[in-house]
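Every protein chain but one is kept in place in this view of the complex.
All chains are identified by letter, namely A, B and C, in their written order; residue positions are counted from 1 within each chain.
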Amino acid sequence: MTGSATGNWGRWGDDDQAGALNLVTPEVTLRAAGLVREGRTLSLAQPLGPSSPTPGHRPRPARFMNRDAGDYALGARTPGGFKFAEDTVQFPSHSGTHVDALSHAWAGEHLYNGHPESGTRSTRGARRCGAESLVPVVTRGILVDLVTAAGGPLPRQTPVGTAGLERGIAEAGVTPEPGDAVLIRTGWWEAHASDGNYFDGEPGITGEAAEWLAARDVALVGADNYAVEQQTDEPGFPAHLVLLHRHGVPLIENLDLSTLAAALIDSGRSTFMLSFAPLPLVGSTGSPVTPVAVL
Amino acid sequence: MTGSATGNWGRWGDDDQAGALNLVTPEVTLRAAGLVREGRTLSLAQPLGPSSPTPGHRPRPARFMNRDAGDYALGARTPGGFKFAEDTVQFPSHSGTHVDALSHAWAGEHLYNGHPESGTRSTRGARRCGAESLVPVVTRGILVDLVTAAGGPLPRQTPVGTAGLERGIAEAGVTPEPGDAVLIRTGWWEAHASDGNYFDGEPGITGEAAEWLAARDVALVGADNYAVEQQTDEPGFPAHLVLLHRHGVPLIENLDLSTLAAALIDSGRSTFMLSFAPLPLVGSTGSPVTPVAVL
Amino acid sequence: MTGSATGNWGRWGDDDQAGALNLVTPEVTLRAAGLVREGRTLSLAQPLGPSSPTPGHRPRPARFMNRDAGDYALGARTPGGFKFAEDTVQFPSHSGTHVDALSHAWAGEHLYNGHPESGTRSTRGARRCGAESLVPVVTRGILVDLVTAAGGPLPRQTPVGTAGLERGIAEAGVTPEPGDAVLIRTGWWEAHASDGNYFDGEPGITGEAAEWLAARDVALVGADNYAVEQQTDEPGFPAHLVLLHRHGVPLIENLDLSTLAAALIDSGRSTFMLSFAPLPLVGSTGSPVTPVAVL
Partner (left out) sequence: MTGSATGNWGRWGDDDQAGALNLVTPEVTLRAAGLVREGRTLSLAQPLGPSSPTPGHRPRPARFMNRDAGDYALGARTPGGFKFAEDTVQFPSHSGTHVDALSHAWAGEHLYNGHPESGTRSTRGARRCGAESLVPVVTRGILVDLVTAAGGPLPRQTPVGTAGLERGIAEAGVTPEPGDAVLIRTGWWEAHASDGNYFDGEPGITGEAAEWLAARDVALVGADNYAVEQQTDEPGFPAHLVLLHRHGVPLIENLDLSTLAAALIDSGRSTFMLSFAPLPLVGSTGSPVTPVAVL
């Protein structure tokens, strides 16, 4: 059914809002747990806060202290000696390391699986395919380490087409199977985390490479850049439409894959158990997430 | 060293900000992965959004749409047919299911491990022991199901003392070991999720029960209420001081443990692999989190 | 032209976004300045902050401190002895005492004056008739004091129809003239500022009374309730459509008219110079405002 004009629409029922996460069956999870050999746990998330790179069209992430130590220095009461600090956070749901919910991108008048776009409005947000529809999954992760292969970060606007992706996966020495999470290291975050150019022309997969991944029934695709896919001077997001819209494959963006890459090289492996647990943000079009690799 | 006046201060070095999460060694994680037998994955998180219960002294969680389907209905451009929706979220970092970072509660002039409270200020938030210091862990989870034992949710202000906790753990048929995550089901969320009384006088552990847990070197303590510990008419948070402050044990609050409880009863077990991955919110005193149980 | 089906549309040119504020000509302002006889200045605004009454469908007003005295108590630097405190505010633009911009309410597919509704979208807000289009005006204010006339606050859902309004104006002893601001004291704020019932069934003008006001070419209509007009158990805002939409008359809501009423009674008058200066909030559908009466 994958590869057809309508991708995975209808594959898991007309009401389905979890998309390719359905491919992570108990068997897939069991197999993934078997990949834990060292017990080493790694975060794949970038820090999230006021200093996170943010494109100009979005509000900057902010953190406001509602109570802090200064209040006690000035005489706030401490019942039983107890002091506490609290804060409020605010950020675009597509800030930092996050997953795109299936309501994030579409074409025509329907979201993934035929859910009407008309449910995505101001007050309630996305009534269908919001972040709260994304179930947590534990599955096999595959790192496609294009940086090590290329000897350095991919240059600006580099396309990763089907051939390049296949080559990267061949070097990883694995064959993607249904339910896998494929994480692609382009080196973009490592190269541009703090030089102000992070949101300008990232390298990434092409629409064709996205089709290739969807045809293998992967459950998740992620990358260490802001949109997973190549950005050229022409606006367009074909891989988003292939993966999110037609196949219901959530995208994990703004990953930091450098530590994982080093650990996998150390261990001489390219797969790992991946735990992925988005926040159930009701009606949001994405969720920050800390994906965890366990080796 | 645990049980001493200063708890775990200094135990993992003077700079340590991860506290009892250090107890989750690779061996502990390896053992936890071995608990995956069915491959069943369960979220322990409450939904997070504008309808989440919020105490009056905190801002309500909010979600603002920065782009939605209505914009396209009104003529927004769709390069290559591409449409997208985006939102901004705002919430107290102690909203919904969240972990208290080690900067959240203290007594005297120092946070956990002797970090000076003076680093917790308005602009930068918590410079020490912020949420970004909490490493993700995969460990063994133990459910202490006081609801099933009691035949229903615990009444308002019920104390769970050492004896009650030991009894609950005995019924679970396990012995807590270093690095375990102990999750306590009081039934408070199930009973008061939507009746407006959720923030009024929860049942929970006492300070003594907290000492008992700390003495067993658990890495995490969580509950299905808003503060883990019993709230009486007298303000006070002794268990916070024992666990967060003296022993560096992060607390997971506002869990939803009902689905997990049912699944464990089904499977005839009380332990599971727990994946815990807070967001690296720089300088925040807590982080929303979706803890995941894998059976 | 007023009273016609299309009200004031086209009256001040096809591009006009200021509506009836155009009626405040220099002559009107000059005449208003002549009403200053005592030099007494009164604010007509309610306090705006986290404690302001807020209906459940809107975020609560919030104030977050970005720098406060506690930071200095904890050691923040003070170049040349200088200390400062700063905060960030957040509130619905229709909180507290505010003016409805002409983009706030409409029927059909066009805002006031035929501006297409399609300009009011997520990202840019109201491209036409936003709060920044409301010019400040200084004009004659007339207080219609229904509370003094009735001997107390009007009861819940009391309609103020044409007859009632005419009677109130007759008691004020004035004839509304083009460019005037008519402020109607119902007593609703005084009665329900803090009892939790403020947003439930206010008394106010009817659609017919709104027509009567529009026919007199008033520039502004305000009241000490949340919507100027009577709210019954049937949802509907006919006076909003008459005044904002058809005639371009901005509405000032949530006024506090009690101090003004007392001062006017003291002085034996019912008119005053009113200074009205909304914030130029780009693309907002309203603006908080502190209307000022000078006697």
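Everything that follows uses one rule, which is that a residue touches a chain if its C-beta (ideal position, glycine included) is under 8 Å from a C-beta of that chain, and two chains touch if they have at least 3 such contacts.
Just so you know, these numbers come straight off a predicted model, no measurement behind them.
One of C:G114, C:P178 or C:P280 touches the chain omitted from the figure, and that residue is C:P280. Annotation: of C:P92, C:G141 or C:G164, C:P92 touches the absent chain (contact as defined above). In the complete complex, the hidden chain is touched by one of C:E132, C:D180 or C:E211, namely C:E132.
Remark: the omitted chain is touched by one listed residue; of A:D16, A:D68 or A:E229 this is A:D68.
On the side of chain A, the interface with the absent chain consists of residues 59-60, 62, 65-68, 70-71, 74-76, 90, 117-123, using the contact rule stated above. Chain C residues in contact with the hidden partner, per the touch definition given at the top, are 24-31, 33-34, 36-43, 45-51, 58-59, 63, 65-66, 68-70, 72-73, 78-94, 96, 103-108, 117-122, 125-126, 132, 135-138, 234-238, 240-241, 273, 275, 277-286, 288-292, 294. Summarising the interface, chain B meets the missing chain with residues 57, 62, 64-66, 68-74, 88, 122-123.
FYI, only the chains that are shown with their structure count from here on.
The rotation that brings the Cα trace of chain B onto that of chain C spans 180°, given to the nearest 5.
The distance from the centre of chain A to the centre of chain C, with each centre set as the mean of the Cα atoms, comes to 46 Å.
Taking each chain's centre as the mean of its C-alpha atoms, chain B lies 46 Å from chain C. In terms of their C-alpha centroids, the spacing between chain A and chain B amounts to 23 Å.
Residue positions 62, 65-66, 68, 70-71, 74, 122-123 of chain C each touch two or more of the other chains.
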